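Note that one protein chain is taken out, while the other chains of the complex remain in position.
Chains here go by letter, A, B and C, matching the order in which they are written, and residues are numbered from 1 within each.
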Amino acid sequence: MYEIKGLNEECGVFGIWNHPESARLTYMGLLSLQHRGQEGAGIVSSNGSRLQGEKGLGLLSEAITDVELNHLTDDQHAIGHVRYATSGNKGIENIQPFLYHFYDMSVGVCHNGNLINAQSLRRNLEKDGAIFHSSSDTEVIMHLIRRSKADHFEDALKESLNIIKGGFTVALLTKDALYGAVDPNAIRPLAVGRMQNGAYVIASETCAIDVLGAEFIQDIHAGEYVVINDEGIRVESYTQETTTAISAMEYIYFARPDSTISGKNVHAVRKESGKKLAQESPALNADMVIGVPNSSLSAATGFAEASNLPYEMGLVKNQYVARTFIQPTQELREQGVRDKLSAVKDIVHDKNIVLVDDSIVRGTTSKRIVKMLKDAGANEVHVRIASPEFMFPSFYGIDVSTSAELISANKSPEEIKEYIGADSLSYLSVEGLIDAIGLNIDVPYKGLCVESFTGDYPAGLYDYEENYYANLSPRQKDYLKANKQFFDREGNLNVKSI
Amino acid sequence: MYEIKGLNEECGVFGIWNHPESARLTYMGLLSLQHRGQEGAGIVSSNGSRLQGEKGLGLLSEAITDVELNHLTDDQHAIGHVRYATSGNKGIENIQPFLYHFYDMSVGVCHNGNLINAQSLRRNLEKDGAIFHSSSDTEVIMHLIRRSKADHFEDALKESLNIIKGGFTVALLTKDALYGAVDPNAIRPLAVGRMQNGAYVIASETCAIDVLGAEFIQDIHAGEYVVINDEGIRVESYTQETTTAISAMEYIYFARPDSTISGKNVHAVRKESGKKLAQESPALNADMVIGVPNSSLSAATGFAEASNLPYEMGLVKNQYVARTFIQPTQELREQGVRDKLSAVKDIVHDKNIVLVDDSIVRGTTSKRIVKMLKDAGANEVHVRIASPEFMFPSFYGIDVSTSAELISANKSPEEIKEYIGADSLSYLSVEGLIDAIGLNIDVPYKGLCVESFTGDYPAGLYDYEENYYANLSPRQKDYLKANKQFFDREGNLNVKSI
Amino acid sequence: MYEIKGLNEECGVFGIWNHPESARLTYMGLLSLQHRGQEGAGIVSSNGSRLQGEKGLGLLSEAITDVELNHLTDDQHAIGHVRYATSGNKGIENIQPFLYHFYDMSVGVCHNGNLINAQSLRRNLEKDGAIFHSSSDTEVIMHLIRRSKADHFEDALKESLNIIKGGFTVALLTKDALYGAVDPNAIRPLAVGRMQNGAYVIASETCAIDVLGAEFIQDIHAGEYVVINDEGIRVESYTQETTTAISAMEYIYFARPDSTISGKNVHAVRKESGKKLAQESPALNADMVIGVPNSSLSAATGFAEASNLPYEMGLVKNQYVARTFIQPTQELREQGVRDKLSAVKDIVHDKNIVLVDDSIVRGTTSKRIVKMLKDAGANEVHVRIASPEFMFPSFYGIDVSTSAELISANKSPEEIKEYIGADSLSYLSVEGLIDAIGLNIDVPYKGLCVESFTGDYPAGLYDYEENYYANLSPRQKDYLKANKQFFDREGNLNVKSI
Partner (left out) sequence: MYEIKGLNEECGVFGIWNHPESARLTYMGLLSLQHRGQEGAGIVSSNGSRLQGEKGLGLLSEAITDVELNHLTDDQHAIGHVRYATSGNKGIENIQPFLYHFYDMSVGVCHNGNLINAQSLRRNLEKDGAIFHSSSDTEVIMHLIRRSKADHFEDALKESLNIIKGGFTVALLTKDALYGAVDPNAIRPLAVGRMQNGAYVIASETCAIDVLGAEFIQDIHAGEYVVINDEGIRVESYTQETTTAISAMEYIYFARPDSTISGKNVHAVRKESGKKLAQESPALNADMVIGVPNSSLSAATGFAEASNLPYEMGLVKNQYVARTFIQPTQELREQGVRDKLSAVKDIVHDKNIVLVDDSIVRGTTSKRIVKMLKDAGANEVHVRIASPEFMFPSFYGIDVSTSAELISANKSPEEIKEYIGADSLSYLSVEGLIDAIGLNIDVPYKGLCVESFTGDYPAGLYDYEENYYANLSPRQKDYLKANKQFFDREGNLNVKSI
């Protein structure tokens, strides 16, 4: 579904320790994380003495065949990964987990998120003779571990986790243990579960724990890592400099509705955000509420309930999408040919509609949907966005890293309303979002990372800093000045270029 | 999604005449019909002087590659087909459209539905020297046409349509014309649309017309066929012995919610059936309504609105399914491992739930879902089925042709309630269904084919008759005796074996 | 290797009855017949109660996978086929054996060779309602069998064999028996062998019998068919109108050197033809003899021995050929880039060479090889062809059916010598060829079919007749007039158009 929005997260990770069906369960866990990455997948597994792996391009079902999965069926431990690939990095060499065979040990490793100092680390490592085989940040982590002077693998890992910056989770497998680590702000989530047979699983989302019938045990918090081995489970901190700032976008957009992050169910959060939105920005004369499938359906039902309006299926999404891009040409599009979404004429004709969406990134999709509804005979279309204005790029693992792509970086809501052809347009407030999620942790933004809405980057900017400040739009600058909500990497207000 | 239910229809057809992008548009039309068949697909196209085709196994995206589609891009006319294959007939030789090159003409042909006298026709043709290359009924049609003594193709087609029996639509392409025909009861639907450039399209469902931005023109009615050629469009009747009996299962289960059949939008019909169901069988102490994704969501929102209960996403379906069946083993299943559907613990825990589903076929899925909800902590689960008891097999193109598969053929609602572990179970009445669809045609069942609920087969049984009567269950016999609603092929009450 | 010459035969057939490893042995038999067809292959097998099959495009190793072969491993009887596809007929629908499931029996069938009245038979069958699914002659045979009024399959087969004309072998498999038939002139060969366990095999060439360690039993002669079933083996005649005329091209070019046809080993025949050629047309001042790999190597060693000259490897053929045609462009070719054949500079430099080849078809290959040798420094190149001038097209299963393709139809040896740039050019005489093969049967041409050299077609021309006479070149007409060696289909001299 994420093709519609053009909003992509980088990957999902999974791990399991001590189950006779570890490879099959990893496959199933990854299948439930497939929404986090569809461009490649891999599994590395171990029988306690050696590691082996399989990986490939495309959806899990294409990336790993039955035959390949069967190669791994005798193993008891495994990690797995689904990858979203940014363009230009689509080769098999970037598919994770990476499996390294050293003279003294073997390691499988994969990560989710983005390291914001990877580029500078990489160059320094290369200058020191390191050879990289991919463009993946995961390799940087491995080089740091191998160049550590620490005597033990776990110490080398801790050391390396203190060097890398950004929003990330990392999963590692050796013949002796399964490791899972979370960045110092817990921007990216990682949960732990336990199966009936005592096997432990770790996963980017709890839906991958639930699908195995496993019991949720705990989240891994900011700056922590978990070690699971034959002696049991142990959670440690690799740094004390932590501030919880869980990515709000996980709740709004990325996570599956049945996942729970930090105690808050994603569907419930979205429904609540729809209700808050209805209170903040009601649509008084509307006949019905429609959600943009699939990620906005929960918010739309919340809006409908709070407004006492019927919730209707006015947009239908074709679940079958051509892998080989047989998209309508511009000429066909002008003749009215559509692809994935269809408006249902018999539902929307002559009606005043509230269209609930989770976010507006470029605005092009919203524009197309509004037009589609009007072409289908809708009378008025009132767009309600269940999150605040997406004004600032993200560098912590979301594939929107330049301001130019963000319509809200450059246009006001009124201008966007005109652009997309809506009859009205409102966003949920930052406060409304924070309330709807309801973490209530006593830190900035009550424990959320809302950098996309506020320009406040809890983990700093590092390699991206220079470029970021150089390219701020007038609207972004105005917002930052007005709100004074920005920090440099030491946590001080940054006034350099504004 | 149809794997869940084990309820499958046989295929979807599409045709287009006179568009420079006919192959690409056929591909897109088929994509929107993909829910009607995922086991194979094909396209036959023509430039007005010769016919050519491409086809393959699997989803459309697997069956026809970009390169193959490109072979067809210079053609202006096309027909296409998506196939659901009953087991044992999965070879490429059964994938349609079939393309025949005769010394005097070429013909492409495909069909949707089931011929109930195909077996006897086939045997008689073979006795007369005919050679069949597949197990598809489509071949029978072609043999009849070629053996006709009629001088013109259209006359031979008419003659052949009068010989075959059952529920079907047929699409044919010659270099001179596109033909689409519908059975004498209009059990299977076929709609006609017109594009902005004047091109005509025909399709099993209107969603394939809408997706092209084409305007809906008309349905092809019982016993009619349409001829589209360079002179325009012409609709003819091949028989006067017609009684409209549109498959109720198209509304309940098969069709896409955005399709409209005989003037009734499918989503609206389903929502209305949910409302009727809430009136007929309310669930008084429930906390929320949950629908089984995806086909029961419309009915569930109808039920929720009519009951003034919140509609919640208590079940989530993984849209990514392993093509290569990496299903959980029985042992894993007992450990709680699930596959496609997940119950959302944080939503359903401690709640009294109305679970709305569109139908119960074998009962196994319902049993699993109820257990899943209870395992997730649901207090009570009240199952409400938005259609009547599925008591009788179908022979008109639905893949349920033996009574043994149907739990309602053998168990009462009370017994089924026990079997699936629900706290209560109710079905929509036949009258309620007929009202919710609202065709209101002045013929039996107001224009619907409800044979699965009543045992009343509007097109007769033919080759299936003997077996059918021999295998009626006590419950089926009781029903038929009580309702006296069954006809032999001459339309008289059949009392033979009861 | 046959790409070089552009001379292709249509197919090889194989059959086996009553061996527990029938599918695997058929695969191995076909592998040894692979030189007869590389565009597709198939196997149909039976366990005595049902038939099943696998087939595919390309080399055997591509056409039938391990997994597919495994499907057939429980069967005891099988037939198989390797296909050479003429352009335009490359679809999977033409790959044999064809497997037919009728209401009363199942049949697998394949053939080798060409039916010269297939086109007229096909049209008449179509006029009578028959439907063809491929462009293969094999289908014609099956239609004839199914339309026969004979009571027994074997009688229907006999009847059909009397209707078809040309050069062919046919293999058929039913659950009850394996059949193999040979045309009334035995133009195409078929041999029978017996394995140690008593299983019988039939094959287009004895090399496929030898590879299985089976004992050669007999050839099937002109107008005969063999029936092999659980009662044993039986050879019958379906016609008395036979004249043995075994294709000389099988000896000269098509068959594997280790095969034996009608008692004559192919390598020995070729070597003998090289010796005869050396006697008829010695190359007095030559330093060495070189053969064109691979089919001319035997003849070249014969020439060398008879001339008392060293036989050298002055031409090397790359056994690895790009399937996907990455051929040198014309521009690269002019720069000296070659593809399959290379001249060995260090061998041929400054030498007078006898270049022995088995035939000249278009002359382009000979021209290229002579140039290649001269470019590599060869002094004189004396071309010796181990067969007579290839003046007339063949319609009995060789892919050279128009005179325009044949350089000898239009040019004299002197002209061809100039064209190919040779220092001298000689052909083996027809008498020399007949002597070298040495069949010595008391019929025209001592039992050989030498139509390509004499224009004398032992099985007539049928559908090809009109076109053939209309397009005779002056040189062909002169030859026919001078030799008076041509027959119409009644066996009379044909003087119509000359």
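Points worth noting:
Just so we're on the same page, a contact is a pair of C-beta atoms (placed from the backbone, for glycine too) under 8 Å apart; a residue touches a chain by one contact, two chains touch by 3 or more.
Keep in mind it's a predicted model, so treat the numbers as computed, not measured.
Put simply, the hidden chain is in touch with A, C once you look at the whole complex. Residue-wise, the contact with the chain that is not shown comes from C:Arg338, picked out of C:His101, C:Arg123 or C:Arg338.
In the full complex, chain C touches the omitted chain through residues 1, 21, 24-25, 27-28, 31-32, 34-35, 38, 59-62, 65-66, 69, 195-197, 207, 210-214, 256-258, 260, 265, 267-268, 271, 294, 297-298, 301, 305, 310-313, 316, 318-326, 328-329, 332, 335-339, 342-347. Chain A residues in contact with the hidden partner, per the touch definition given at the top, are 92, 100-104, 122-123, 126-127, 129-133, 139, 142-143, 146-147.
Rule of thumb we're sticking to: only the chains that are shown with their structure count from here on.
With centres computed from CA atoms alone, B is the chain lying nearest the middle of all the protein shown.
A centroid comparison over C-alpha atoms places C as the chain most distant from chain A.
Note on chain placement: the centre of chain B and the centre of chain C lie 52 Å apart, centres being C-alpha means. One simple way to say how far apart two chains are is to compare their mean CA positions; for chain A and chain C this gives 63 Å.
If you average the CA atoms of chain A and of chain B, the two centres end up 38 Å from each other.
The set of chain A residues touching two or more other chains is empty.
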